[in-house]
Structures are given as structure tokens and as C-alpha cells.
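A single protein chain has been omitted from the complex, and every remaining protein chain is retained in its original position.
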Amino acid sequence: MRQVFHLLWCKLVCVLACSGAFAVEALPASDNPALEAQVMKISTELRCLVCQNQTIADSHADLAVDLRRQVREMLQNGQNEQQVIDYMTARYGDFVLYRPPFKALTALLWIGPAVMVVVGLGTLFVVLRRRSRLADDAFEPDDKDAPNDPHLS
Amino acid sequence: MIPEIGHFSLWLALGMALVLGTVPLVGAQTGRADFMALARPLSYLMFFFVALAFACLVASFIGHDFSVRYVATNSNTALPLQYRIAGVWGGHEGSLLLWVQMLVLWTVAVATFSRHLPTAVTARILAVMGFVAVGFLLFMLLTSNPFDRLFPVPAEGRDLNPLLQDPGMVIHPPMLYMGYVGFSVAFAFAIAALIGGTLDSTWARWTRPWTTVAWMFLTIGIALGSSWAYYELGWGGWWFWDPVENASLMPWLLGTALIHSLAVTEKRNSFKSWTVLLAILAFSFSLLGTFLVRSGVLSSVHAFATDPLRGQFILAFLAVVVGGSFALYAWRAPEVGIGKRFGLWSKESALLGNNVLLVVAALAVMLGTLYPLVLDALGMGKISVGPPYFDAVFMPLMAPAVFLMGIGPLARWKNAELPALAMRLRWAAVVAILGAVLTGALAGEVRLVATLGLVMAYWIVGSVVTDLWGRVHPHGLDWTQAPARLRQIPRALAGMMLAHLGIAVFCIGVVMVKAYEVESDVKMSVGDSTTVRGYTFTFDGIKELQGPNYVAAQGQMRVSRDGHAIAQLRPEKRIYRVQQNPMTEAAIDAGLTRDLYVSLGEQVQGGAWIVRVYVKPFIDWIWGGCLLMALGGLLAVSDRRYRRAPGAEL
Partner (left out) sequence: MKHVRYLVPMGILLVLLYFLRAGLSLNPKEVPSPLIGKPAPAFSLPRLDQPEQRISRDDLRGQVWMLNVWASWCVACRQEHPLLVQYAKQSKVPIYGLNYKDERAAGMKWLADFGNPYTASISDRDGRVGIDFGVYGVPETFVIDREGVIRYKQIGPLTPEVLRDTIEPLLQQLNS
């Protein structure tokens, strides 16, 4: 009898000790991680309309959950990203897109920075070149400071 | 009683500010020494009364005085002491008082450390700061009084927003405001110089340290906000191009441009009108930011609760201050001289090129932030402008600026001999390209955009090392002289190198985390584990616990690598008792080369939990880089030439 208990006790200890080996590798939260990754990628470009300023990927609001579900279903049905975007803008307008579409209204927005850089650097170049063509007496005389005065970095 | 003292103090401060904003200015114009002499004492008095008011508000919070409406809406008897104090700046009215507190602090600093300046200049500078104080004090007293009473007195307060009950949130606003408000000093110097006609290299030399210190605080403030968002908001992002974030980035970009422009003006007495415009712009964008955050004009997660009347007041103030400055600029700036000569290709032009890029970047951010408003106001519909736009536009703008950052420090003043410069930098270029490719290979996969970013970062490092090498071994390798030469490098230069290295470190952090971050969303029951990038995360279940003002479900997560235990992570889902909103607290194991980030999702059927696990390589380099930048600034202002005895010619 004592041997039986001893055996059972050993088995129990063994099972508990080895429970690490029985630990399960956790399953992905969703059934299709690749699809889910794509859902999230598109969701980060869509605005949550009931939130102050969040994407539907980050928001816990009901509408955000519903819209993510909608994106997932559309992707599962084989539709592509552009079709999902079109679906959302048909119902909510361009406001729902965090990446403003390039159209006449937003041309200034998208081209503006490039134009500003060109104009800015161009103006600087023109101004500096014009200065370099002026005679020496248009400027203040140079002091005798060393050309690489370490104090004036 | 205490709230009344606080309220009355604010009126007295307003009185002081009104006199400060007018009398010394008149004195400087008419040469009346007695009027000008009032500037310093008035500054100290103004500071005293604001500090008294601030102390009264803090006392009301600590003492749970719920008869004060602001305390009742931002505090609670269960709120721990440190958050009761931080609650002072948790809402609109109190944060305005913090703003003014910072302003008078800077004013007093200028009053104290301006003995070497001519009397008239000091008088004008302090007067301008007094004038700004008038605007904000009036704003508070007329529309946003923090000492408003509430009857009947509630037994319990509404509690501070749980998101703000955090150490990062305690220190972020004071640092940020020290920065924002600090640009008012450079602004005041600029206005004083325009009024007095004393715009020259000496003016630039005086203005530089003040600008650098304000810039330092703003850098730290922005970094704190970003790192807070990262560990508090539960899904690992650190910058969202939210309007309020942009409102702090724009003055930062302009402040950085100003620091560089001041160097040119100090050295060559030229581009003065450009520099003075930048000084006006930096503070103007601080004011614009104040408007955007408090007027309700833009939708943001950070925005304060507002009403249109407040928006109108700030807008009017903005119009007066900025409009007045631009009018003064248009009148006085054309008279300013051209200064000394420098070549088309020189350190000066590199600095000015940097200026153009930074200013365009700030304008691009403004364009994106305000474009929806403009279209809506014109009745042309509503659009959103978010991270996809800003990321697409900002990175290409910054890349050439970073490229210049490698060239500028090594270029000679007045005339940079381009061929020699290119020769000096060839090693930096080679190391940059090789290093970037190597890093990608070590990380597992070489990616194009990441490689480009790394090239830029290593380019800066290479340039700094080249510069350092040239100063330590100017005539070939000589280690005996090296320590002496190292010590001879002026702190201002060392500060510059450190700050530039900070940018490189920042870039590395951004690039590595964007390109090589790994995420794993899994369902975990007790005993389950998941392995990400060699790290094994094992779920040991949930523990219920009680905080001072919340209840939480705390996950127990063991992390190991190659069998060695690395960390115990405890992500939580909290419910704060008063406001009843659920909050996710991520658990992070921070490391030099990576962060391990775990957050709890929802519980599913069967008792398992959705868990999000991230391995984020080098993400702490983002804020580490910001810290290095700020330290660089600190090092620069501690330079010998700013520490001469008072009275000596600076």
C-alpha cells in the first residue's frame, strides 16, 4: 500500500515538476495573423470619428471596433485596400482619411512643402550670390579675428 | 481665505505688470533714468505676487479645498499628494497660472543676469516681458480664474484625469512651459533691439545663452511628453502629429534655427533682420500653440476644455503682440546694415541653409495642421491631415538638414574651400555607408529606407569624430598632446558636438524601431508562452490588486532568454474609482538596445487573455538622443565667455 502511495506521490511530483515542458505555445490572438496585420495597417490610416484624434486601430470605441470589423470582412472577401478606402469615404467623406487624397483641393497641401524648400533655398542662393558680387566697401570692415576663432563657434 | 489671497495677488501682479510694461519703456525712449530704474524692482514684485498666487493654488489642492471650482474638477480626497500638486496644472486655468509663473520666473532671471547690459536695453527687455505678462494675467482674471468658487461646496472632487496621474505627466508641463515661455526672452531682446536701433553682433551674443536655455527646456519637455505617451497610452507609439504636439514642435524647429542664425549674426554682424525675425517667430509660434490648444479650433487628444470667448481673447492678444512685432519689424528692419562679408560657400551659408530647411519644416507642419481649418472655413469641406502626411513630408525635409549638419561644423568661416572640405569628410561618408549596411545586416535584414536613415545618422557621427580628431591631432597623431588639446576645446563647441551627436542617436532610435520592431498578438492562458526575437514571455496569470484610487487586474509575465530570467513584467488593466474609465498600463522592460513591451488586451472566453508583446529595438535612443541634445545645450551655455564677472565687458 505504501508503495502505491509513494508511486502516486512521485508521479504527482513529476507531473508538477515537468509542467514547464507541458506549457503551451500561445496561439495568435486572431485566426489569420497576416490578415490582421493588414487590417491594422489600413486601420492606422482611418480616423475614429467619435474620438478626439485617434485612428480606428488605437481606439476602443464601439464605432472603431465596428469599422475594424468592416475592414476585416472586406479584406476577407478579397477586396483590396483602395476599395476599403473608397467604401469609407463614400460614407464618411474624406474626413475619415488621415492621408488626405491628392486632388485639386489638397494640391497646395501636398506640393506646398516642396515648393517652399525650392523657393527658400533658391532665394538664399540668389541673395548670397548677389552679396558675393558686391564690392568690398559695401560691407563692414573685417576685424582681425582669426579665421577659425574657437570661441565663436 | 487662501483663494481670495491668491486671487488678489493676481490683480496686484497685473498692476505691477502694467506699470512694468509701460513706464520703463517710456523711460528708455526719453532717457529718464528714474523710470528705467523701476524695471528691476517691478519685475521682482510681479514675480512675488504671481508666486504667492501659485502657492495659494497649490495650498488649496493640498488642503482639498473643494469650494474652489478648479480644485473640485481636478482633484479628489483619494488622490495621492504628488498628483494633488501636479493637478494644479492639470486643467486650463491652472496651467495658465503655470505659464505666467514661468514667464515671471524668466523675467526675474533676466532682471538678475542683465547687469552687463546697458540700462536702456534692460529697461526695454523687461518692459516687453511685462507687457506679455499683462496679456496672460488679464486673460486669466477675465476668462479663466483658477480661484473661482463653487457653491454648494461638493463633498468630493471629480478627480484628476487618470491619464495625468503619472510621474511623467507631473514634470512634462513645467519643462515644456519653461521652454515655450523662455522664447519670450529672445523675443523681448529682439523687440528691444528693434526699438532702440541696437541690432548688432553684441545683441546676438547677449541673446544666445537665453535662447539656448529655453531651447534646452523645450527639448526636454517634448521628449518627456513623447516618452510619457509611449509608456502610458498602451500601444507603443511615441509621436502622433497631433495638433498639440505640432504646437510644441514648431517653436522648437524655429528655436533651433534661431540658435544657428544667432551664430552667424554674432560672427559676421549680418543677416540681422533675418535673425530678429526668427526671434519674433519662435515666440509667436509659442503663442500660436497656446491658441491652438485652448481655443477648441482643432480636434486633439490633448486639448483643454474651452469656450469661444477664451479663444477670442487669445486671438486678440496674438494679433496685438505678433502684429505689433511685425509692424515694428517692417518699420525698423530695412534700416539694418548688411554687416561683414562672407563667401557663397562658407560656414555661414551652411548655417543659413540649415535655417531655411528648419523654417520650411516648421511651415510645413503648420500647413498640415491648419489646412483642414482653412478648407472648412472656406466652405470647401472637411479633410483630415494625419501621420501619413506628416511622415511623408517631414522626413524628406529633414534629410538635407541632417546632411548639412555633417558639413557645417567643418566648414571654415567666411570661405569654405569645398575640395578640402570634401577630402576631410570622405572618411565620414565611407563609414556612414558601410556602417548603415552593416547595421542592417546585423539586425537581420537590410532595408532601403532604414539604411538611408542610418547613413544620415552615421554621417553626423563621422563628421563629429572628424572634427574632434582635427582638433586633438591637428598636425598628425600625437597622443601626448591629446588630453591638453581636448581640454582646450571651448565648451560652446563641445556642446555643439554633443547636441549633434544627440541628433544622430535620435535618428538611430527612430530608424531602428520603425524598421525592426516586432509585434506579437496572442491569446494566453495560464502557463502559455510566446517567443519573440529570442525572448520567451510566459504568462503566470492575473492578480487582482487595489491601488490608492483604483482597482486593477495585473498580469504576471515572466521573460527569459536562452533559459536566463530577464524580467518580471506586470501589465495592468485599471479602473479608477471616481471617473470609472478603464485604463491600460503597459509593462516595459527598458534596455539600452531594446525595450520589451507587454500590454493586456481583453479577456476572452475560457479565461484566456489577449496579450500584445513587442520587442522594440533601440527605442530608448529616441529620448536618449533628446537628452544628449539638451546636455549639449547646457554644456554650451556654461562656456567661459558667459561666466565672466558681472560688470566686465562680455
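Going by the order they are written in, the chains are A and B; count residues from 1 in each one.
Convention: a contact is a pair of C-beta atoms (placed from the backbone, for glycine too) under 8 Å apart; a residue touches a chain by one contact, two chains touch by 3 or more.
A quick note: this is a predicted structure, and the numbers were derived from the prediction, not measured.
Asker: Quick one: which of B:Pro41, B:Pro154 or B:Pro308 touches the chain that's been left out?
Answerer: With B:Pro41, B:Pro154 or B:Pro308 as choices, the missing chain is touched by B:Pro308.
Asker: Out of B:Gly168, B:Gly296 or B:Gly591, which is the one that touches the chain we can't see?
Answerer: Residue touching the chain left out of view: B:Gly296.
Asker: Of the residues B:Gly381, B:Gly470 or B:Pro548, which one touches the chain left out of the display?
Answerer: Checking the options B:Gly381, B:Gly470 or B:Pro548, the one contacting the hidden chain is B:Gly381.
Asker: Looking at B:Asn145, B:Ser273, B:Asn354 or B:Thr530, which residue reaches the missing chain?
Answerer: If we include the chain that is not displayed, B:Ser273 is the one touching it.
Asker: Touching the hidden chain in the complete assembly: which of A:Ala90, A:Ala104 or A:Ala135 does that?
Answerer: A:Ala90
Asker: Kindly state which of the options B:Ala37, B:Leu52, B:Ala109 or B:Leu318 is in contact with the chain not pictured.
Answerer: B:Leu318
Asker: Mind pulling the subunit A residues that touch the left-out chain?
Answerer: Against the left-out chain, subunit A lists 49-50, 52, 62-63, 66-67, 70, 89-93, 95-96.
Asker: State which residues belonging to subunit B touch the missing partner chain.
Answerer: Spelled out for subunit B, the touching residues are 273, 277, 280-281, 291, 295-299, 308, 311-312, 315, 318-319, 322-323, 326-327, 329-330, 333-334, 370, 372-374, 376-377, 381-382.
Here is the rule we go by: only the chains that are shown with their structure count from here on.
Asker: Need the CA-centroid distance for the pair subunit A / subunit B, whole Å please.
Answerer: Comparing mean C-alpha positions, subunit B is 21 Å from subunit A.
Asker: So in the complex, the part of subunit A that touches subunit B is made up of which residues?
Answerer: Against subunit B, the touching part of subunit A is residues 19, 22-30, 33, 36, 44-45, 47, 51-55, 58, 93-100, 105-106, 108-110, 112-113, 116-117, 120-121, 123-124, 128-129, 131-132, 136, 138-142, 147-153.
Asker: In their complex, what parts of subunit B are in touch with subunit A?
Answerer: 233, 235, 237, 240, 242-243, 263, 266-267, 269, 299-301, 303, 337-341, 343-344, 349, 352-353, 356-357, 359-360, 363-364, 367-368, 371, 375, 380-389, 393, 397, 412-414, 488-490, 492-493, 496, 520-525, 527-531, 538-539, 601, 610-611, 639, 641
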